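Shown below is the structure under consideration.
Note that this complex is displayed minus one protein chain, with the remaining chains in position.
Up next, subunit A:
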Amino acid sequence: MRKKTKIFSSLLCSTVLMMGILTGCSDSGKDTSNNAAKEQKTLTLLIDNQTTLDGIKAVADAFEKKYDIKIEFETRPGGAEGDNVVKTRLATGDMTDLVYYNSGALVQALNPEQNFVDLTNEPFMKNVMDSFKKTVTVNGKVYGIPAGPVIVGGWLYNKKVYKELGLSIPKTWSELMKNNEKIKAAGKTPVIGTYKDDWTTQLIVLADNYNVLAKTPTFAEDYTANKAKFSDTPEALRSFKKLEEVYKKGYLNKDFLATNYDAGLKMLAEGKGVHYPMLTFALTAIAKNYPDKINDIGVFPQPSDSPDINGFTVWMPAAIYINKNSDHVEEAKKFVEFYISPEGMNAYLSKVKPEGPLAIKGAKLPDDVYPAVKEMLPYFESGKTAPALEFLSPVKGPSLPQITTEVGSGIKSAKEGAKLYDRDVEKQAKQLGLPGW
């Protein structure tokens, strides 16, 4: 008798535990849908943990006040690890209502036709800058709205040191090298290298795209179609050579291989290093950590070999997409419309100082923007900008950071590096199944 009770009770226990596990799995999903139906509506948004949330949260708060719809943020890692999270969640049908993700080449890999809502014919899309729309267009359909300002890749420089040494902004590469020579003679680091974070090594090559396209306008298309290569297009190879030259002339800080991005920003802000090839999103980090130094920081485009060709390579902001399989597509559309309305943008700008102009037609920047941003505006007004290659072509080799590290630290020559990158690109294009490879 006792034995039987024992067996029975243990069976009961395990069944209860098992039930607990099973219900635990589905609990979270049930709860949110119930809440949404009964009380306030909720939209979920997946965003990477590298982006500062202040601006988007301000827009979300204003949106909640107006429409009584709450935005819930979920975070994911950035970089390639984050790409996998997004891809996996889309593939398993477990995606949030709104998705914050890169524009440009990366989004093509997400199969937007299957996963995102087509926004081409929405009236609010008229306000979005055409150059941005191009980067979220796949097969003629537009899928995203700009989530932040446009930024540029160029050479951040310390204005104070420039003044002290009597330097002027270089219009050609050789002028830049002369400036570097003078800075080196003055005992300061001419170019800051932060190779410990290897993504920063790509900047000289990537920011040269304006100059490449100015001389070979069809490079992006030919490159995508497997007709042009970095190693046999002289202008593109020049980008790698510029990187090589900076190292060979000894302009980098002594311990550039062990220096990381944060340390690089510190050097620039304190004037120990004078140039830092970087994206202007770094301005926010400088303003946050060295608020009294931000007015000393300026930016100029990576110069070409001719004074007539001088413009910025531009990085488009990340986009917000709507999950096609969401139960709240209508509410999500309301949110993206609000986001790019003047009201939404004002809420955004109340919390965030933009690192460049906004990708919305007619949007005005406040007067107290960073001085470096003011330096950028004339180039935008006169149309002297070109998107970075990754926004024009889905072809981007994953090993570029390692290859530019090798070229930028003298392990490989520019030519060898460019050749290796061409092979890396070929591998990527084949793995993605692009036509023509």
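Heads up, the rule we're going with is that contacts are C-beta pairs under 8 Å (C-beta built on N, C-alpha and C of every residue); 3 or more make two chains touch, one makes a residue touch a chain; residues count from 1.
One rule holds in what follows: contacts and distances are computed from a predicted model.
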Per UniProt, the name of the complex member that is left out, chosen from "Putative ABC transporter permease protein", "Leucine-rich repeat domain-containing protein", "Tol-Pal system protein TolB" or "HAD family hydrolase": "Putative ABC transporter permease protein"
Candidates A:Asn84, A:Thr120, A:Thr218 or A:Asn289 - the one touching the absent chain: A:Asn84
Contact partner of the left-out chain, one of A:Leu167, A:Ile183, A:Leu279 or A:Ile403: A:Ile403
Residues of subunit A (touch criterion as defined above) contacting the omitted chain: 79-81, 83-84, 87-88, 91, 109, 111, 195, 198, 254-255, 257-258, 398-399, 402-403, 405-406, 409, 411-412, 420, 423-424, 427-428, 430-433
